[in-house]
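Sending over a structure as structure tokens; questions will come in a sec.
This part shows chain A:
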Amino acid sequence: MPSCHGRGWDGVGTGRNPFLFDACIDGADMDIAEQDVQTTISVTDRAYAHDYDKVVLRGTSPQRDARDDIRKHPMGVQAAMQVLLFGTCLVDTFFPESGEATVRLLRRFGAEPVFPKGQTCCGQPAFNAGYEAAARVAAEHFLWEFDGDAPIVTPSGSCAAMVKHHYPWLFRDDPKRLAKAKRAGERIYELTQYLVHVAKAHEAGLRGKGTVTYHSSCHLTRSLGVREEPLMLLSSLQGATFVPMPDAARCCGFGGTFMAKLPEISCALADEKAASIEATGADTVTGCDSGCLMNIADAMRRRGTKIRVVHIAQLLAEGL
Partner candidate 1 sequence: MSAADRERLFLENAAIAAAGTHAVSGAGELLAALRRVVATGSPVYCPGVTELEKAAAALFPVRAADYAAAAVTVEEVFGAVAETGTLVCSSEGGRAVQAGLLPSHHVAIVRRERIFETLDDLFAAVAGAPPTNLTLVTGPSRTADIELTLAIGVHGPERLDIIVA
Partner candidate 2 sequence: MSHEQTSLAFRENSVRALEDSALRAAMKQAADTFGTKRADAFAPVPDLEALRDRASAIREEVLANLPMYVDRFAAAATRSGAVVHRANDAAAAREIIRKVLADRGARLIVKGKSMVSEEVDLNSHLEAAGMEVVETDLGEYIIQMEGETPSHIIVPAIHKNRQQVGRLFADRLGVPYSDDPQVLTKIARKALREKFLSADAGISGANFAAADTGSLVLFTNEGNGRMVTTVPPLHVAILSIEKMLPSLTDLPAFIRLLPRSATGQPITSYVSVVTGPRKAGDATGAKELHIVLLDNGRTEINAGESRDILKCIRCGACMNVCPVYRTVGGHAYGWTYPGPMGLILTTLLTGMAKSHPLVDASTVCGACVEVCPVRVPLVDLILELRRRKVREGFSDPKEKRGMALFGKAAAKPALFALGQRLAGGFWPLVRAFGGKDVAGRMPAPSRTPLRRRLP
């Protein structure tokens, strides 16, 4: 049984479920991770030389060359559509397992995810706190790293909403970047949007287990308009029971910097949300935004509740 710590290669699976601070992933998940390691082959495929040329012409950092490593796709490289994966700063730093799960999902459904190594943050924390200049710096960098025409997929509703709705405003006085911003807004998908509308993953008979409930994050639903897609995916899980949560659309109290500025109110809201979750009798709660899930997991920890808190990417990837 592999240990809960990082493996030699900066590879997959520290075996740590980030939302239960003390737990390890069970053996089944590690098997999937093992497969990934086996299939990581450094191959430069001619079909992608064109893209690599584009990358070289833009003059990016040496880390970019790592995109030469194109994995052999089970469906054949020609059939695989290249998508750019925006991990988000929270996932990258705190919940990388969700990012890996996103990669597995995208591959399973015919996409070839590419992770621009220079990506950082969409700028939302600064934007929401009123720091326009800092937000714009982050946004500029995002547009640079994610330039092109490929779809962008991200396991975060609030980040997708940031790009779609606020980037054009940030670049209102900069026509060239404004055009890029608008284009990025058209290209970006929150993960469940992609899985339902492009990948039709809700028709794929994914597996699940136990009883699952769902927290609908505020920016995901109200800003991005993603209400049905996660529910379609969850109710399609064979072997799992989906139970709706009372007041699913009520804010969990994360609010980005809000949790730092008004932690007492944030905790009170998280407690209310935890109580709603507990009332469902579910053994698992999922959602599309890591910030919310992190806040909810903290409430669970404080209350001593043993419900599993997991990002929808991981939940769905387990059912592949």
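The rule we apply is simple: contacts are C-beta pairs under 8 Å (C-beta built on N, C-alpha and C of every residue); 3 or more make two chains touch, one makes a residue touch a chain; residues count from 1.
Selection criteria: all candidates are chains of the complex that A comes from, given by their letters.
All figures in this text were calculated on a predicted structure; none of them were measured in a lab.
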Chain A: touching candidate in this complex (1 or 2): 2
Contacting residues of chain A [partner candidate 2, same complex]: 5-6, 10-12, 14, 16, 18-19, 21, 40, 42, 61, 63, 66-67, 69, 71, 85, 87, 89, 91-96, 99-100, 103, 115, 117-121, 123, 125-134, 137-138, 140-141, 218-219, 222-223, 249-251, 253-269, 272, 294-295, 297-298
